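Heads up, this is only part of the complex; the chains shown haven't been moved.
Letters A, B and C mark the chains as written, and numbering starts fresh at 1 in each.
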Amino acid sequence: MSDTVSVARASDTRLSPPVRPEYERPLEPIAEATIIKVLPLHQRLWQHAWLRKGVILICLALIWEIGARIQGNTLLLPPFSAAMKALWEDVLNGVIPGRAMNSLEVLIKGYAAGVVLAFVFTSLAVSTQIGRDLLSTLTSMLNPLPPIALLPLALLWFGLGQGSLVFVLVHSVLWPLALNMYTGFTGVPEPLRMAGRNYGLRGLRYVFLILVPAALPSIIAGLKIGWAFAWRTLIAAELVFGASSGKGGLGWYIFQNRNELYTDRVFAGLIMVILFGLLVENVLFRQLEKRTVTKWGVTR
Amino acid sequence: MTAPSRHVGGTNGFPLSAPLLSVENVTLEYQVPGRVVRATQNVSFDVWEADRFILLGASGCGKSTLLKAVGGFIAPREGRILLDGHPVHGPGPDRVVVFQEFDQLPPWKTVRENVAFPARVSGHLGRKEAAERAEHFIEKVGLTRFADAYPNTLSGGMKQRVAIARALAMEPRVLLMDEPFAALDALTRRKMQEELLALWEEVRFTLLFVTHSIEEALVVGNRIALLSPHPGRMRAEINSHEWDLTSGGSPAFQAAANRIHGLLFEEAGADGASHE
Amino acid sequence: EGKIRIAQQFGIGYLILDVVRDQKLIEKHGKEAGVDIAVEWASISGATAMNEALLAGNLDIVSAGVPPALTMWDRTKGDVKMVAALGSLPNYVLTTNPDVHTLKDFSDKDRIAVPAAGVGFQSRTLQIEAAKLFGAENFQKLDEISISLPHPDATAALISGGTEVNSHFSSAPFYYQALQGNKAVHKVISSYDILGGPATFNVLYSSTAFHDDNPKTYAAFYRALGEAAKWINANKKEAADTFIRQQQSKLSPELVLEIINDPENDFTIVPQNTFIYASELYKLGVLKSQAASWKDYFFSEAHGENGG
């Protein structure tokens, strides 16, 4: 017990705290909740995420506008205002909404199918060793393959049109989501996992009632990535194949205008994609996060 | 049959029927990259129906591991664990564990849901009954005011109490508790002990209880298994059915406590400062 | 001056450029004119990427089909003009549907694969013909059964069957391969029929700024093209070897030689029947400005030839 520690401080001054009188106090009644200090207006405004993000968006738009004007190459990079004008026109005359609807329809189908498949794969992977190996092998093999590589197969199996598009969308959504989901599942703390099994939960119920909520942050990140890559792939795929000109989507709109050098329309189409991205992020995913991980206090 | 006094067994000699839970020569090991950590070695004990069986031992002696093995989470490296004469295969709601860790509560459920949900899924109850049962046990652990809070907004001791309520609400045949009261202050702890024993009085479940407090062991248990320090080996089994919540400070109680202390720590004390 | 960056696409249609590159003709003509020319070659696929690279100033000379070149000329209000043709090669509409013999025979069930439905060389050609056949307001009638599919995939689909794609507006060498690979494949119409005779397939185009700032380099380049075209017609066997060497092609030399020997394929830098695009696409509203003649959108160096 008396080993001396090699400590820097001198040990001969032997500080001792003073002895103070004791006291007892009657129990204070519980006060009303504190009044939360009212912040100055600009600080209060700044607390709103939409405002901060709005400012960021305006800044980005300004940078674009100014950059484009400096560049002065409207055929390559039209100013923001020109793109917005084109967007406005083509929204009013119904071209963009129609194209967007076509895209969204395929997108949602492909996304949903990808999500379901990702669940199936990861559920298999968490329950069996061979499922685990299969997932890891398939993911590392297929994930790096560009969608065009699957084109011949898609043609053979699904024919032209939506079927093939959905197929390549699944390819885009499935692997990153499965990877993230599986990572989330493996990171669930052991006591939580044991509690779930202790409830008598097995198989899919175990996955859905324990693993999924516990891994939700990772899953949401995977869903976001999958969503973004579904868009990327859809736009790219609509360029390459599948769109018979009658019912093309946004990708087709972009491609056509790009071919005809209507660069302002190209950017109008891209702005549509960006708007969808912002909308889905700030409404759908934000709400999902608010109602789950934020409410539960599992992420900051 | 009139209600018998609590600790008197049916037979007073060695019983003829079989124990509910038999741990037979169980060695438990963890495989960590590069080496094998032995948690317990050749541990045997029998738990009879309605026993309040205590595992007592030093920190790191394998109490939690043993409890998890009985819970079905860890397979013994050697020996076997029998429940009703059948080897234990995997976990199940008949053996509910209160773990030592604070993060055993699903953070996506409120306190109320955390208690009601397992009672429902483990198959016993409908939604409404489960909710009522949850209400009841949340009140017992003194968390009624926090019934709608999420676990991440609770203090350590409160989390532990939710886990206790959850386990009680599941009404398992065997209740496995791993230092459930460690994070509680004296009064709350006392209350929890009272509640646990009152419930036992009523339902007569079987309890396997890990603690590091000798007093608690004497008060809560009717039989105490003493484990040696790492790796855990059987040291002794001691009867403690004569003590209850009221027997706190008596000299006999003190003597029993001292005897246990001696059994547990005499070797450890002998090799002194090295601690291991 | 003294530097030129040229982009070509992939395929037999760019044989002239392959020869220029193989024989270092630009450097040769540059030296004759007293400039050392550094030539950079890039391979880029697709007209859009070509156009963007030209607009971004990453390339001086790019190559693509006539319609995209006209679009560039139109949108840049004459800042981009064509340099020379890369030869007249026909495109065939092929089908495996035994009932289809003319464009009018196509029904809703058929699918015509084109590289870019609605835009691009093949679709524009179809639109011109559709306007003739079905009236100007129905010029997009065939677009409705067109489907975007790259040439190779469409060819594979045609040869092997088993997909919905039963027709293809095909270019060399794909139509040779398709016709050889599957007996059921037959020709419906050739672009030559639509355009009224041999017509330029691909052209080279460049920016006025490059043309005006680098007269010697430009002249050397133009002369190199002319020499290459002549050489090809005189040395078809060697031209085939050049193509295979330059593009590291794995096509059989016989097939390449067959294509070069085919009298329909004329490797000349003289533009032929390009004006029909300029006028028809203006009528369809695709082009905003009207060209009085083909000379409006070609640089003056090409004007001496007996073009169209």
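Criterion: a residue touches a chain if its C-beta (ideal position, glycine included) is under 8 Å from a C-beta of that chain, and two chains touch if they have at least 3 such contacts.
Note that the structure is a prediction, hence the values are computed from the model and not measured.
Asker: Can you write the chain counts for the whole complex as a formula in the shown labels?
Answerer: A x2, B x2, C x1
Simple rule for what comes next: only the chains that are shown with their structure count from here on.
Asker: Just how far, in Å, is the C-alpha centre of chain B from the one of chain A?
Answerer: 43
Asker: Which whole number of Å gives the spacing of the CA centres of chain B and chain C?
Answerer: Spacing between the chain centres: roughly 83 Å.
Asker: Going through chain C residue by residue, note those that touch at least 2 other chains and give them in order.
Answerer: None at all.
Asker: Among the residues of chain B, which are close enough to touch at least two other chains?
Answerer: Residues of chain B touching two or more partner chains: there are none.
Asker: Mind listing the chain A positions that touch chain B in their complex?
Answerer: Touching chain B: residues 1, 189, 191-192, 194-201, 205, 209-210, 213-214, 216, 292, 295-298 of chain A.
Asker: Which residues, counting only chain A, touch chain C once they are in their complex?
Answerer: Residue positions touching the partner: 73, 75-76, 151-152, 155-156, 159-160, 239-246, 248, 252, 255-256, 258-261.
Asker: Using the touch definition from the top, list the residues of chain C that touch chain A in their complex.
Answerer: 47-48, 51-52, 55-56, 68, 71-72, 75-76, 111, 116-120, 123, 140, 143-150, 153, 156-157, 162-165, 286
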